[in-house]
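Here the complex is missing a single protein chain, while all its other protein chains stay put.
Our next item is subunit A:
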Amino acid sequence: MTTSSPAPPSDDTAAGTTAKPQPSGMAELVVPAILVAIAVFLIIGTATMVEPPSVQRPGPAFFPGIIIGLLLIMAVLHTVQTLRTVRARRAGLLQDEQEAHLDADGDPIEEIPPDPPRGREPWPAGAVTDWRAVLTVLGSLVAFMVLLRPVGWIVAAAVLFWGVAYALGSRRPIFDVSVALVMSSVIQLTFGYLLGLNLPAGFLAGVM
């Protein structure tokens, strides 16, 4: 069970049984880039690792070696796969839309659900990442980290809540901020006092 289904409802226009091919699949190359970056991180770390003098064999660099190999092999395979898909798509060879409706014997499949379940389709056709929203969430997290110690949990968490709500399209500042403050205060009260979690009180330090 992967509990996080890849995507909740997606584009209604792509609600055929197959998502339409994207204009380009080159963005997929981010995956091998991540794999290589992690491998490089491990290689540098292995090279600079200080092994204790009397170490039993195999030593601490043995298992990382296997993983570095695994990461690099998968990076290569994924690149090859991506490039092949992109090429095939450019050449117009991908005709899933017809083929997908036929079973192994070439007979039409009749059980195709009239409305395919959402969350099973890949990234919808032509969709681009909304970087502004992503960066707003990240910015709110940074603000939270900066604010937490000096001004305390209630304000920092409220800023975080409002920032994320704004990024996700809520545009009622006064109401949003009120919800945010109520939420962070309730957390401070319930978790800080009842469960004894250590949350910085900030400017309220003297009062509480």
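Of note:
Here is the rule we use: a contact is a pair of C-beta atoms (placed from the backbone, for glycine too) under 8 Å apart; a residue touches a chain by one contact, two chains touch by 3 or more; residues count from 1.
Definition applied: contacts and distances are computed from a predicted model.
According to UniProt, the chain absent from the figure is "Tripartite tricarboxylate transporter permease", selected among "Response regulator transcription factor", "Paired small multidrug resistance pump", "Tripartite tricarboxylate transporter permease" or "Cell shape-determining protein MreC". Take subunit A: the residues that touch the chain left off the picture are 1-12, 17-18, 27-28, 30-31, 34-35, 38, 41-42, 45, 49-52, 55-60, 62-64, 67, 70-71, 74-75, 77-78, 81, 99-100, 102-104, 109-120, 122-124, 127, 129-131, 133-134, 136-138, 140-142, 144-145, 148-149, 157, 160-170, 176, 179-180, 183-184, 187, 191, 195-199.
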